[in-house]
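This is the structure I want to talk about, given as structure tokens.
This part shows subunit A:
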Amino acid sequence: MKLLWTVVEVSVVATVVLPTTAALLVWAERRVSAFMQDRLGPNRVGPAGLLQPIADLLKFMFKEDVVPGHVNKVMYVLAPALSLVPALVAFAVVPYARGMAIADLNVGILLVFAVSSMAVYGVTIGGWASNSKYSLLGGVRASAQMISYELALGLSVVPVLLVVGDLNMQAIVQWQADHVWLVVPLFPVWVIFLVSSYAETNRLPFDCPEAETELVAGYHTEYSSMKFALFFLAEYIHMITASALSVALFFGGWSLPGVTFPDGSMGTLLSGLVFAGKTGAFLFLFIWVRWTLPRFRYDQLMDLGWKRLLPASLVLILATAGGVALLGGTN
Partner candidate 1 sequence: MSTNGKTVNVTIDGKQVTVPAGTNIIEAARHVNTEVPHYCYHPRLSVVGNCRICLVEIEGWPKLQIGCNTNVSDGMTVFTASDKVREAREGVMELLLINHPLDCTICDQAGECKLQDYAVDHGTGLTRFAFDKQKKPKNVSWGDKVVFDAERCILCTRCVRFLDELCGTDEIGIDFRGEKVSLIVRDDGQLTSPYQMNIIDLCPVGALTSRDFRFKSRVWFMQFANTLCTGCARGCNVVAGAREERLLRMVPRFNAQVNDHWMCDEGRLNYTFVNDEDRLVAPRVNGKDVPYDDALARAAAILQKAKEGGGGAADIAVLGCASPFMTNEELFSFAGLLDALGVTERRFAIPMGEGDDMLLHPEKAPNARGARLFGFQDAPVDAERDWDVVVHFAARDGGGLPDDLNAKSRIVFSLQVDKNADVNFPLTTSFEKDGTVISAGDRLQRVSKALTFAPSHLTERVVLDRLRGLIEDGYQGTDTAALALARIAQEHAAFEGLTWTGIGLQGVSLQLAEAEVGA
Partner candidate 2 sequence: MKNRVRVVKRPQLSFLERWYLGPVVKGLGMTIKRFFGVLTDVLFRWENKKTAITMQYPEERWDFKDNFRGAPALVMDQEGRSKCVACQICEFVCPPKAITMWPAELEDEDKVEKYPERFEIDMLRCIYCGYCEEACPEEAIFLVKEAEIVYADRESFVYDKDKLHAMGGIREDRIMKWKDK
């Protein structure tokens, strides 16, 4: 029974919820960016342009699936899948409602990092297999950038673990529901986490791997049709996962301060809605930042990652450890 539920859960989340959210996110990004630039954005297809993602999808599906003659065909075809799968898998441990997660692992947070570092392979292989200078440069940039910021990202989670004392995601959320949202005591840590997660998802202001002005379209220059759509989908699912993690680790997950959800499925549903709302806010932040900030130069990007965020996160670990030692363990 448990197994059947898991199968249903996986298939629904992986094939319906995440792609649909990603599609809506594309629509939202275009509308929000338009609004921020005094435009209106796509508003013709369906009510308020909501069916635009379906039109886009149809276009992607009916475009010719070009495989250029100069590419390494096996790697070229493999890369989009390699990019998408880790994004989907990382979502497995996200506690999307009270007591609910696809895989309630006791080392959940580690799984997230383990899987999401796989994502760099899709991008790098895609860039290399395309056999084009723009793609190659994009792939090289992506791998360097993602490895660099993984350090800061990983280290910025350590204070959370120090405070909560558990690697299980549900436990982290539950701790926050019982005590206080971790963003309150660990605000600087959250800032580092947020910045690093932007870099990890290749979003502006850190989208050097696909910098249009320099590299045409970076690692997916040579991709078209559904293969390009997979890269596109992967980027947006990464965004969703990163937002969900930010909510789970720092903003109390599905909990609301001073609110106790009723027992039973109604309470679970409400908590899920709260989690979705918080994640949505973070997704909006992603879009908001993208259409506000200019792109970093590549050396600035590296400078920020290695010389500022890494030392800062180390200092914050020490400070948190000291704080925890002074105030006493939470267990």
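Selection rule, in plain terms: all candidates are chains of the complex that A comes from, given by their letters.
Structure notes:
As a working rule, contacts are C-beta pairs under 8 Å (C-beta built on N, C-alpha and C of every residue); 3 or more make two chains touch, one makes a residue touch a chain; residues count from 1.
Computed from a predicted model, the values in this text were never measured in an experiment.
In summary, of the candidates 1 or 2 that share the complex with subunit A, the touching one is 2. Those residues of subunit A whose C-beta lies close enough to touch candidate 2 in the complex are 32, 34-40, 288-289, 291-293, 308.
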